[in-house]
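Coming up: subunit A.
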Amino acid sequence: MENFWTTLLYAFISMFIIFNYGMVLGGVVYKIIARVHGRFGPPVWQPYINLVKVMGVRTAISHGIMFWLGPVFRFTGGIGLFLFMPVLFGVPWMQNFSFSGDLLLVIYFIFFGQLGMALGAAESGHPYSPMGIMRGLSQVTASEVPFALAVIALAAQHGTLSITEIVAAQQGGIANWNIVTNPVATLAGMMAFLGMMMHAPFNLHIAPQEIPIGPPTEYQSNFLSYMQANRAFFASAKLILFMNLFFGGATNIPVLVGKTFSLYMITVFIGVVNPRFTLENSIRWFIRIPTVTGIIAVLIYTF
Partner candidate 1 sequence: MVNPIYIIAVLLGIGFILPLTEKKLSKLGPWVFYAGMIFTALVSYQWFRFFIVSGGETYHIFTAGVKPPLSINLQIGLFESVLLFVTNLTGLAGAVYMTKQISETGVRAMVLLLLLLLGLNGLILTRDIFNLFVFMEITAISTYSLIGMDVKSRSLSAGFKYMTAGGLASAFLLLGIIIVYSLTGTLNLDGMIRSAEGIKNVKLLSIGSMMILFSFIIEAKQFPANGWALDVYEGTKPGVAGLISGIGTTAVFFGFYKIMPLFTNETLKIVMWAGLITFFFSNLMGMKQENVKRMLGYSSVAQTGLVISVSAWSFMLGNDKLIFPMIVLPLLFNHFFTKTGLFWIAGLVKKDTTGLWGSITENKILHGIFIILILALSGFPPFPGFWGKWNLVLAMSLDSNFFYIWVLLAGSLFEAAYLLKWAGITLKKDKSKDILEYNSYKMLALQIVVLIFFAVTVYYFMTGNFDHTNGGLHFYLPFALGTGLLLLPFIPEKLKGMISMSVIAVYAFYFLPDQNGIGRFFNAMFLSGGFFLTFATLNRKDRSRSFYPLLMLMLGSLIALVNSDNILHFFFSWEIMTLSSYFLIHRGKGSAEESFRYVMFSLAGAFLMLLGFAYSFPNLNGQMSFGIFAVPGQFTSLSFILISIGFLVKSAALGLHLWIAGSYAKAEDDTSAFLSALLSKAGIFGFVMLLLAMGAPSAGKFDLAYILSWIGALTALIGTMMAIYEEDAKRLLAYSSMGQVGYIILGLAIMSGLGWTAALFQMVNHFLIKGILFLAIAGVIYRTGTSEMYKMGGLIKKMPWSFTAVMFGIIAISGVPPLTGFGAKWLMYEALIEKGWYLQTGMAFFASTVAFLYCFRLIHAIFLGQPKTEFRNVKEAPAWFLIPQYVFIMAIFFFSIFPRVLIDRISAAVEPFFGKSLTWDGNTVISSLGYWNATAVMTIVGVVFVVLAIGLFIKLPKVQKVKQFNIVFAAERPETPELTHFAYEFFRPYRRAMGWMVRPYATRFWRSVTESAYTVSDALRKIYTGNGQTYIFHILLVLVILFYISTGVK
Partner candidate 2 sequence: MIKRLFSFVLLTGLGFVFYYALTNITASRELTGVSAEYAERGAAELGAANLVTAIVVTYRGLDTLGEVSVLFLAATGIAVLLRRKKGYVQARSEDKRGSSEILKTGTDFLVPIIVMFGVYIFMNGHLTPGGGFQGGAVVASAVMLQFLSNPSYRLNHTVFGFIESMSGFFYVSIGILGIVLAGGFLDNRILPLGNFGSILSAGAIPVIYTLIGLKVGTELAGILDNMRRDA
Partner candidate 3 sequence: MNIIFLIGFALMITGFWGMLTQKNMIKIILGLAIVETGVQLIMVAFGFIEGRTAPILDSAVPVKKAVEMIVDPVPQALVLTAIVIGVAVNALALTFIIKMYQKKKSLNITEYRDLKW
Partner candidate 4 sequence: MELQQGIFILMGVAMIVSSIVAMYVKDLVSSVIAVGVVSLFASILYLILQAPDVAMTEAAIGAGLSTLIFLYALKRTRDTEEEND
């Protein structure tokens, strides 16, 4: 906050980097999934193509103001989440606006976009929208539990809720990473991470087969472009968050890419080899194994 304009400029730079990183990451993942399935797959830059394509669509319909604002909420949520996090440890221009709040702010801001989107989609009047939202929200509440417990364990471990300080405490080699110093919390957090990334087996709410028409098809044109762009931000932001929390953070971009990519791959691979859970099953799963793990993590610091 020394210099407002500098901060702003830095924020734009980091946003630009992360946007492109997120888009490419998405493309790579498509490719990988296709290869695993035995297909050739789309090119890596397919997300850019998609984005340009949907932006070019002229017809767009709106069901009302909330419908219209839904993608705005969503995109704000994605960008905001990213902006409230420090991206690279010790790199001044990659700190974004992390002075605004600590870990709690970041966690809670995840909901901002989801809630807004949910409101917008629900106004479409299509019954599948609320169904999808219901599934998504239900699952989030379950997966947040182990995550929250993991975060609490970290806060207890480091005596702080500031992400920067948590990352700082992990500097100096793998031995200081939380995955080593606090494996139980990391385990709980990573299991929650699977759910939060919304890949299989926890992707019922976006299940394209069962719900052919949901928010993505009610929204056209720029609405959709906002949502796709947001996906890049949102996914990367979450990856960065987990990297910061459990895997020592990153001090430069290659490390960042390496760590986040690996993290993403974990979810992708698990998703590829697993069938989809029904909603009840995934909720039950989250409040059993991951939650118990989380509770153990927390109990370690309670006594």
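Here is the rule we go by: a residue touches a chain if its C-beta (ideal position, glycine included) is under 8 Å from a C-beta of that chain, and two chains touch if they have at least 3 such contacts; residues count from 1.
A word on the picks: all candidates are chains of the complex that A comes from, given by their letters.
Please read these numbers as outputs of a predicted model, since none were measured by experiment.
Q: For subunit A, which of 1, 2, 3 or 4 is the touching one in this complex?
A: Candidate touching the shown chain: 1.
Q: Quick one: in the complex, what on subunit A touches candidate 1?
A: Residues in contact with candidate 1: 55, 59-66, 68-69, 71-73, 75-76, 79-80, 83-84, 97, 99-105, 108-109, 111-112, 115, 118-119, 122-128, 130-131, 133-135, 137-138, 140-142, 144-145, 148-149, 152-153, 155-156, 159-162, 212-213, 218, 221-223, 226, 278-280, 283-284, 287, 294-295, 298-299, 301-302.
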